[in-house]
Structures are given as C-alpha cells and as structure tokens.
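Note that this complex is displayed minus one protein chain, with the remaining chains in position.
Our next item is chain A:
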Amino acid sequence: MSVVSRPLNDEEVYSEMNKMVAFIRQEALEKAREIKVKADEEFNIEKAKLVRQESINVEEQFQRKVKQAEVKQRILTSTLINKSRLQVLQARQEMLETVFSDAREALAKVPEDKEKYQKMLVELCVQAFVQLNDRRVNVRVRKADLDVIKTAVEEAVAIYKKDGKDITATVVEDSPLPDSVLGGVRVSALGDRISVDNTLVARLELSSDRMLPQLRNTLFGQSPNRKFYN
C-alpha cells in the first residue's frame, strides 16, 4: 500500500470504505458458499439413507402382504377341495344306498319262484349245518315258509349225513322269523345259544359288505391315485 502523505478527503474515505465493504462481503459469501455446499452434501447423504430405509420397509411390508394373501388363497383352496370331496362322497353314498335298496326289492321277489326257492332253502340249510357242526340243531323260518321248510330240511339232513356226520334238525314253529328277513333260514344249536343267520337279508348284508370293492370299481371306476393292484 502506498504511503499516504496527507489525510484522505471524503471521497477517498468513501471509496476506501466501499472497497473494504466489498471485500468483506466477498469473503463472507465465499464462507457462506462453503457452508451451503457442506449442508447440501449432508442433506443428500441423509436423504439417500432415509429413502433407502423406507424403501426397504415398504418392500418388507409388501412381501408380508403377498405372503398373507398366498396363505389365505391356500386355505380357501383346501377348504373348497374338502367340501367338494365331501359332496362326492355323499353322492356316492346315495348311489350305493340306491343299489342296496334296489337289491333288496329284487331279493323280496326271490321266494316267488317256488322251485328255485326250495333248492335254495336246502343249500342254505346244508351250509348252516356245516358251519354249526352240531348234532342237534333248530331251524327257524318265516311263517310263509313253514310249509316248504320240512321237506327242505329233510333233504338237507340227507345231504349232510352223506359226509358221515350225524345231525337231528328240528323245525321250530312257534317262533317264526319276521317277514322282514325275506326268506332263508336261521339255524341254531346248543339251546339257541349259537346261531347261523342264513336269512336272505343277512346274506344280502354280508355280500353288500364283501362286494364293496367290486361295487366301487363297477360304479365309479378305479381311484386315479391307486398304485397297487395285487
């Protein structure tokens, strides 16, 4: 700076002052700019961090919701499947009932064919005798069959005796089987303590039960999931 040899006049004072003011202002603006830059950068970093955090949260929430929806969907599907299975089972059961009741009706007509029925009674008796394997048996039939049963029993006894075993079959008349058995015999031994129920109805029951697998196959086809056939 040049050496001033006289005091400054007003103009010079003002100009010097303005220069100083401008200088200070410039310095201040520069520092202010530095602070602003630092603040901007920190803001950017912070913002990026927050955004990342929140987007992770949102992503998690979304995944949770998706999973919930999936679970709900699966529950619904399985409920419906169950319901439909039950419906199928119900329908099949009804069909079976129909079959059995139709069979029962057909069975009721069997005793109408006298010859065949007679033969049947003989065979039923023989089977019962064999099963009981006792010397003294009682035979019971329906009231309607009382007239044909005597000859049937005699025949049956004869056939049974052919095997070399002795038997005395007595037809019990005072306690006939109810009509609902549709025919056939009930043979008992040991003082009626043990009996073989060879009535038509009993046989129908037995065969219904035993033949369920074949019934299933005929009516509904094999199960698609079945693997073993031996």
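Note that contacts are C-beta pairs under 8 Å (C-beta built on N, C-alpha and C of every residue); 3 or more make two chains touch, one makes a residue touch a chain; residues count from 1.
The definition used in the following text is that contacts and distances are computed from a predicted model.
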I notice the complex is incomplete. Of the names "Ribosomal RNA-processing protein 43", "V-type proton ATPase subunit H", "Proteasome subunit beta" or "Eukaryotic translation initiation factor 3 subunit L", which is the UniProt protein name for the chain that's not shown? "V-type proton ATPase subunit H"
Pick from A:18, A:44, A:57 or A:131: which residue touches the chain that isn't shown? A:44
Touching the missing chain, which residues of chain A? 26-27, 29-34, 36-37, 40-41, 44
